[in-house]
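Not every chain is included here, but those present sit where they belong.
Per-chain numbering from 1; labels A, B and C assigned in written order.
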C-alpha cells in the first residue's frame, strides 16, 4: 500500500495505527503516520519527517515511528586521558540543547590538556537485574536465600546458557519479610547489557523456582535498580563504575578558570559535599548529568539511564598549591553495540570517539567510552566549579544561553 | 570564508575550532568542523551532517556544532486525560531507541482510554535555585538565616526585577555550620525556568550579601538540586509536582494486560514499594524515567533533568475488584518556551501535543504538557506492571527489542 | 494485697500480670512481678529490684514495671559555650556503657575551653506530626491540599485548642496519588512535644475531614518522621535544629589532639563527607549519636529519638592555620518537662545542667539543653577525628574499653 492507501485504511478503521509496517515499507508507514497526525493535530511535521536514515534501520528501536527528533551536536576535545582502555586524545560528540554546556566542558578539556592529561579507570563492571520472589514466610525466605548463595554455579549455568557474551559475576539475595530479591550482576562486554541481563535472569529464575519454594512475582524487583535513583547503585555500582582525575598546576587553574585552587576546592566542599549532604542527595557533583546526557544522546545510549549516571561524586583538593580533582561515577551504563548504537548518527558519533562496535578485547570499546565520558564529565565539573568560584554562572548563561 | 578556507585556517593554527562562526555562516562552520573531525578521526559523518534545520537556529543551544543527532520518534495516544490544563485526548511524541517502549506505553494508553480516561493535576510549581554563602560562624549563620526569613519581600523585589515572567514564591534558608544555603522557588510560567531562576537568584544574592555578613561562595549550592538525585526534590518538589491516576475495571485489566488487578497490585507493592525501599531509592516506580526521557527528548526539554523526573511514586491497589493506579512525579521540569523548545523537530512535537509556545493563561501550556507526560508515564507504569505480573518482560524484549 | 497474694493470684489465673497495680501499691506490684519472672525464668533479679525511686513515680512512663535498668553515669565538662540560651560553663552527665566515650568527649571539651569556648545556636524549632488521609483520586487530593494551604488559621485554632503551651507554626500538605499527607509543625516550648503534637494534630484532622473529602487513615503517616531515619528530617529539621562551632588554634590542636588542623580537616572530608556520601548516608558525622544517646539517657529524653539526632553534619576546615569545626544537628528532640524528665535520676541530671523544668522564658531550658548537648557532641567529634587523624582509635579502645 502507498501512503494514501494507508491513511485511508486507518481512517476507515481497516488498519490500526501501529500496524502500518505490515502493509508498506517503513518510510511509507512513517509518512502515513505524519499525514494522520498532522491532520488530527494541525501540526506541521516537516522537519520531523526529514530524517537522514532508512526507517527500517530503526525497527528494533521504536514503534509507531513517524520521524525523528534532531538535536544539535557539538564536539569537545581533544580529551587527553590515560585510561586502561584508552590512551591519549579523543574527541567526544555531545548532543544538547543547553547553551554554554559544550563551551564549558571544552574549557575543562583544555585545562586538562594543558595539565598533561587526566587519568581514568573502570573500577567495576556489572549490569544487574534483580527479580522479586514471593515466599510463604521468613523461614522459606531464609531457605531460598541460602539456596541461592550455595548454588551460584547452577544459576550461572542457567543464565549463561541464554547468551554468548554475558557472564554471571555476582548473585546476592536480599530478604524483606516474604519477599526474596536476588540481584544478579553480569559482565556484558561491549553491550550495555540490560536486555542480556534480563533474558539470562529469566532463565536463572526458573532454576530458583524449580529448586526452592519461591514463586516469581516480577522479573525486576527494583533492586536492579534500572532508571531509578537508588542508593544500591551509588553504593555497589551498576554498569561501569568509573573514576577520572587530574592534577592541575596553580597557574593553569588561574589562567583557565580565573580563580584559585583554594576557591575551587572550597566551592566543591560547600556545594558538592556539604550542600549535597544537606539535600539528602545520592549525587555529590555539580552537573555530571549534563555531560553524560549529551554524550548518551550523541552515542546512542539509553538516555533514561542518565538517572544512574548522576550517582557521581566530585572531589577537589589543594595539593602543594595545585588543584587535584576527581569524578567517580558509580553507575555509568554504556555500550558500543546494541541499543541505539547502530543508528546512523549514533554510529558515526561512536566512530568519532573510536569505539564503534565490539572492541578487541571484548569490552574494551565500552570501557574506553566510559573512560572518555567520565573524563569529559570531570572537565565539565572543573569548568562549572571554576565558573561558580569566579562568580559568573549566571552571566555565562546570559551570554551563551537563552 | 568558505569551508575549505575555514578548514585550512584551523589546520594552520590561524583560527580556533570554536571560532568558525565568526568567519562564516553557521552551516558552513558546521561543515568545516565535520571535515576536520572526519579527517582527524577517520569517521564518516554523513548522516550527522544531514540535519533538517538551519544551524543558526541552534545558536543558543550548542557550541562547536557540527551536525545533529537523530533519534527515531514514535507516537503514543490518544491519551485520554482530565487535567486542570488539558481536557480530552492528546497525542504525545516519544523519541527513543528502546525497542518496546512505545508499544508498552501505548498499550497503557489504550487501557486508560477504555477506562474512560485518567485524571491529572499539577500540585505544585516552583523552579528552585539555592546558592551557598560562607559566614564566620554559627552565630552569623543564624543572623543571616533570620534576615532572609524576615526580608522575603526585599528579596522578591530584587529577584523579580530581573525577569518579566518569574515570580518568587518561596525562600528558605538552611544552615550547616558556617554555610548558609538559601533555596529560592520561582513560578516561571511556561518556561522550565532554570536560567530565569539563576539570574533572579543572582540579584537576590547581592541583596543578601549587602545586608548580612554572608559572602557568596557559589550561585548553586546543590540544594536546588539540579540534575542530581536528591531527597530535597522528592520531598519538596522542583519544577512541577504532578499526579495522574486512573481506575480500570477488572475486565479491562484482564483484556488489556492479561492479568488481574490483584496481580498488578501485588507486583507494585513488592517491586515498586518494598523493593525500592530495600534499594534505598528515591524513585518508587517501574520505569517512569523511560517515558519522561523519551518525551523530554521529543519536545526539547533538558534531558539531564530526567534525573529529577525519576523521583516518582507509583501506587496500585484493588478497589472493589477493579484496579486503581496512580503516578506522582515530585519534580518534573518542563517548559514550552525557551531551551530546546524552539528547535524545529521539537517545536513540531510540541505542536502535536497542542502546547507549543506560551500558554493562555501563561503557564497553562507547560501545565498541560506536564499532565500529558505524567499520564503517559502512568500508562507506561501500568503496562510494565501488567507485563511483569503476567510474566513476559523478557519475552517482550526478545520480540520487540534487540 | 501483699506480694504473696499477688503472686498467688496471678498463678491461679485470678489476676493478670499487668493488673497488679490495681490491687497493691506500685512497689509491691513490681516485687510480685520480679518473683513471678524469677520463678519462671530462673533469673536472679536482685539489682533490677534495687531501684532508687518510688515505683509510682514512674506510673506515666512504664507498664508492667518490675524494676529498673541502671546505667553508669559519668560527667563531662565544663562545656564552655556561648549560646542563645546558655552562656558559659555547664556540666553534662552522660549515661553510657561504651568505655572511652566520656574520656573522649571530655578531651574535646578541654580543647574547646582552651580555645575560649564554642558558639551554639538553635536555628529552628518545630515538633512535627504528619497524618495520612485517603482521598478518591488526585483531583480530590489537590482539592484537599489546597484547602489545607488556604485554611491554616482554622487548623491552628483547632490544634491549639487542645494545648496551653503548643503553637502551630507550619502546615504543609504532600500528595502521593490518593494519599494526602499533612505535616504539622509545632512550637512546644520546654517539652519535647511529641504527645502534644499528636493530640493537637488529632483535633486538626477532624477539621480537615469535616471540610474536605479526605478520610483519616492514620494519625501518623511517616512524614513526621518519628524514630525513623528520613531525609525529610535531615532537610527540614524536627524538634530543634542546632549548630555549634569552635575555632581552635593550631598549637592547641597539636597539644590536645596530637595532630594538626590539616590532618583533622582531611579526616573529616574523607570520612564524614566523602565516606558518608558513598555510604548513602543521612548522617555526615563521626559519632554524634554516641554523645546524644548518652545525654538523652542521662536526662530523661526519648532514647529512640537518637535516630533523628544522628541526622548531623560535621565540618572541619583549616582557617589561617587554625582549625574551624562545626556540628549541625538537623533534628534534636529534647525537653526539660514531660516524658522521662521527672524521674529522679533524670531530674537530678537536668539540674546538673541547670535546665530542670520549664524555662524562663518558656522554651529556654530546652534550648539551653540542646545547645549544651550539641556542643558536647561537637567535642566528641573533635576528639574522635583527632584520634583517627593521629591513628589511635583501636588503641584507645584497647586501653579504655573491653
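Everything that follows uses one rule, which is that contacts are C-beta pairs under 8 Å (C-beta built on N, C-alpha and C of every residue); 3 or more make two chains touch, one makes a residue touch a chain.
These numbers come from a predicted model, not from an experiment.
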| item | value |
| --- | --- |
| Given 3 visible subunits, total identical subunits the whole complex contains | 4 |
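Quick note on the criterion: only the chains that are shown with their structure count from here on.
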| item | value |
| --- | --- |
| Chain A on chain C, rotation in degrees - Cα superposition, rounded to nearest 5 | 180 |
| Chain centre separation in whole Å, for chain C relative to chain A (CA means) | 42 |
| Multi-chain contact residues (two or more partners), chain B | 174, 176-177, 179, 231-232, 234-235, 280 |
| Interfacial residue positions of chain C with respect to chain A in the complex | 231, 234-235, 269, 273-274, 276-280, 282, 284, 313, 315, 317 |
| Chain C - residues contacting chain B, complex | 82, 84, 119-121, 123, 137-139, 141-142, 145, 174-179, 231-232, 234-236, 241, 243-245, 247, 280, 313, 315, 324, 326-328 |
